[in-house]
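As C-alpha cells, the structure follows; a few thoughts come after it.
Only one protein chain is missing; all other protein chains are in place.
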Amino acid sequence: MKQSTPTYYVPPQSHWPIIGAVGLFFTLGGGGLTLHSLQQGQVSLFSQIILFSGVLILAGMMFGWFATVIAETRKGLYSPKLDISFRFGMSWFIFSEVMFFFAFFGTLFYVRFFAVPWLGGEGDKGIAHMLWPDFTAVWPLLNAPNTDQFPPIKQIIDPWHVPLINTILLVSSSLTLTLAHKALKLGNRSMIKLWLGITLMLGLSFLVLQVTEYFEAYRHFDLTLQSGIYGATFFLLTGFHGAHVTIGSIILFVLLIRVFKGHFTKEKHFAFEAGSWYWHFVDIVWVLLFTLVYLL
Amino acid sequence: MRHFLRLFLIPLILFPSCIYAAWDLNMPIGVTDTSQEVYGLHMTIFYICVVIAVIVFGVMFWSIFHHRKSKGAQAAQFHNNVVVEIIWTIIPFIILIAMAIPATKTLIDMYDPTESDIDIQITGYQWKWRYKYIGEDIDFFSVLATPAEEIENKTPKNPNYLREVDNVVVVPINKKIRFLFTSNDVIHSWWVPDLAIKKDAIPGFINESWTRINKPGIYRGQCAELCGLHHAFMPIVVKAVTEPEYQTWLQQQKQVKVAEAASAQKEWSLDELVTVGAMVYQKNCAACHQADGQGLPPVFPPLNGSAVVQGDIAEHIKVVVEGRKGTTMPAWDKQLSAIDIAAVITYERNSWDNHTGDKVTPADIQAAIDNQ
Partner (left out) sequence: MYEQTETTHHGPAKGLMRWILTTNHKDIGTLYLVFSLIMFFIGGTMAFVIRAELFQPGLQLIRPEFFNQMTTMHGLIMVFGAVMPAFVGLANWQVPLMIGAPDMALPRLNNWSFWILPFAFLMLISTLFMDGGAPDFGWTFYAPLSTTYAPPSVTFFIFAIHMMGISSIMGAINIIVTIFNMRTPGMRLMLMPLFVWTWLITAFLLIAVMPVLAAVVTMMLMDIHFGTSFFNAAGGGDPVLFQHVFWFFAHPEVYIMVLPAFGVVSQIIPTFARKPLFGYHSMVYATSAIAILSFVVWAHHMFAVGLPLGGELFFMYSTMLIAVPTGVKVFNWISTMFKGSMTFETPMLFAIAFIVLFTIGGLSGLMLAIAPADFQYQDTYFVVAHFHYVLVPGSVFGIIAAVYFWLPKWCGRMYNEAMGQLHFWLSIIGVNLTFFPMHFVGLAGMPRRIPDYALQFADFNMVTSIGAFLFGTTQLLFVYNVIKTIRSGKTAPQKPWDGAEGLEWTVPSPAPYHTFTSPPAFTGKE
C-alpha cells in the first residue's frame, strides 16, 4: 500500500507507566497505612514516608512523561491524527470527571429532597420521625437528628460575601483564559503571558479565599465535616472542587512556563487547549456549586 | 383469585412432581392472600418464560439439526428484514405489558398498611430480633435457640436446625397486622416466606409492611440481608394462633413481666448469678466474644484474662451498660434486664481463667443505669 498520510506514531518502550503504577501504589498504600494508624490512635512515620515518596514518584512520573511527550511533539513525530487522539482522550477524561461530580451532586439532591425530609416526618417515608421525635427538617440543616454525635452548626456561610467574590474570580478567569487563547491564535506572545498570568493569579486568589472561608467555618461557625449532613455535603463538594482548582492552577502554571520557554505555535498548541478545557470545566462546576450549595 | 389458582394447579398436577412445592423446590404458596397472589404471579411469569424458552430454543435446535454443513446445507445469504425486526420487538413488549398489569395490582395492594388491628415494631440487632407490640407493653428479644453443639456437628441436628428461637412472635389469625421495621446497627432484612414479606430493617429509618394470616401455624424464616458475622444465625419464628389463644398469650406475657419485677428484689447467690449468667452469655455475648471467652481479636476482644473483666468492677459495669462508642459493643441496658446484666458480669468475672470471686448484684446495675 502506498501511504498518503504520515504514519501514526507508536512510541517505543517506556518506563514512565510502570513508575506511575508504583507511584500510585505507594501513594494510596501509604495513604491507607497512614489513615489506618491514625484510626488506631498512632502516628506512623513509616506510613507517611511511603505516602510522601509515592507522591514524589507520581510527580516525577508526570514530569518525565509529559517532558517526553513535549519533546516528541517538538520533534514533529506527531501526526494530526495523533493530535485528534489527544483531543478525544482529554474530552473523555473530562467526561469522567463530570460523572464524578454528578455522583456528589446526586448525593446532595437525595439528602435534601428525600433523606432529611423523611427524617423530619415529611413525605412517603416520614414515619421515620418516630425515631427522631425532636428533629425538624430544614435546609440548611443546622441541627442533625443526633446532635450529641454530630454537633450543631452555629451559622452557615453567607453566599453574598466570599462565595460571590469567588464566583466573580472564577468566571473572569475563564474569560481571561479565553483571551489568552485568542492571543495564542494570533501569535501575540506578550499578550498570552499577560492573560495567562492573570488567569493564574485569579485562580490562586480563589484558593486563598476558599481557605479563609474554611478557616472561618471551622473556627467561628462550627461548620465542620463532623456537623452532620450539611457540613458533610458542603465540604465534599467544595473540597473536591477546590482540589480540582489546585490541579488546574498547576496546569496553568506549567503552561505559563512553557509559554515563556517559547513553546506552542499558532496552529499547534493542544496542551494549552486541554488545560483550558479543564479550567472551563472547573469553572462550570463552581457555578453549579454556587447555585446549588450556597444559594439554594 | 381462587379461580386463578386452580388454573395453575392443573398443570401442576399434570407435570411431574419436580415443580411441586412438596419437594421444597419451589416458592411456598404461603398462608396469606398476598403470598398466594405472589405465588400465582411467580408461576405465571415462570410459565411464560418456559414457553418463550421452548420456542426460542426450539427454533435454534431445529436449525442446528437441519442446517448443518455435514448434512450438506448451503448457507443462504439473507441478512436483513425490517419487518421481522419490528415484529420481534413488539411481541415481547406486549408480553411484558401483560406481565406488568397483575404485578402492579399486587404491589399496590402490598403497599397499603393502613387500618391495621395490631402494630408490631421489629428491630434488628446484630444478631437477634426485638419485637415490641405497640400499645401492649410487650417487648422482647428473639434469639437463635439451636445449641452450638449441633452447629459444630457434635450432636445430631434437629429438624428445625437454625430455624428455631427462644421467644416466638405470636400473632392472631385473620387480623391485619402492621409491621414497623427498623434496626439498631446495620441493615437486616426480616423475611418469612409463608407471609411473602421481606423488608429491610434500616438503622434510623422505618419501613412498613402488613399481613393477614389465614391459617394457624408456625412459620419460619431468617434474616436475609448480610449483617455481619452471624447473619446466618438470626432466624424468625412466627406463631399464628386464634384470637382467644392470642389473648391468653398476652396475659401470660404480662404475668411474666410481673414475676421478673419481683425477682429483682430477691437476694441472689453467686452460684445462681453464674448459672443465669452463663445462659445470658451464650445467647447474647458468645457470638462475638466466643463461648471460650477468647474473642476474635482485634475486632472482638477476648474476655478471658481481660484487664477490664479482672479489674475494677465499676469500669466493667460501665462498659456493659453503656457500650463502647465507635465499636460494635452496644449499650446493653437497652437490651437486657438489670438481673441479666448482673448475672452475666458475675459469670464473666468467675469463668475461664478469671477467678475474681466478685459478685455483682442487680441493684449495682440499676444504680449504674440510673447514674448514666
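For clarity, chains are labelled A and B in written order, and residue numbers in each chain start from 1.
The definition used in the following text is that contacts are C-beta pairs under 8 Å (C-beta built on N, C-alpha and C of every residue); 3 or more make two chains touch, one makes a residue touch a chain.
Since the structure is predicted, the reported quantities are computational estimates derived from the model, not experimental observations.
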Residue touching the undisplayed chain, where the options are A:232, A:255 or A:274:
A:232
Check the options A:25, A:63 or A:160 and report the residue that touches the missing chain.
A:25
Hidden-chain contact residue, picked from the options B:172, B:221, B:277 or B:362:
B:221
Residues on chain A that touch the omitted chain in the whole complex?
1, 3, 5-18, 20-22, 24-25, 28-29, 31-32, 35-36, 38-40, 65, 75-77, 81-82, 84-85, 88-89, 92-93, 95-97, 99-100, 102-104, 106-107, 110-111, 114-116, 118-119, 123-125, 128, 131-132, 141, 144-146, 149-150, 224-226, 228-233, 235-236
Quickly run down the residues of chain B that touch the omitted chain.
24-28, 37-38, 41-42, 45-46, 49, 52-53, 56-57, 59-60, 63-64, 67-70, 73-81, 84-85, 88-89, 92-93, 96, 99-100, 103-104, 106-108, 110-111, 126, 150-153, 157, 159-163, 181, 185-187, 189, 191, 193, 196-200, 202-205, 207-208, 221-233, 296-299, 326, 328
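In the analysis below, only the chains that are shown with their structure count from here on.
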Between chain A and chain B, tell me the centre distance in angstrom, where each centre is the average of that chain's C-alpha atoms.
45
Residue numbers on chain B that touch chain A, as the complex places them
180, 182, 204-208
Counting only contacts in the complex, chain A reaches chain B at residues 118-119, 125, 127-128, 130-132, 145
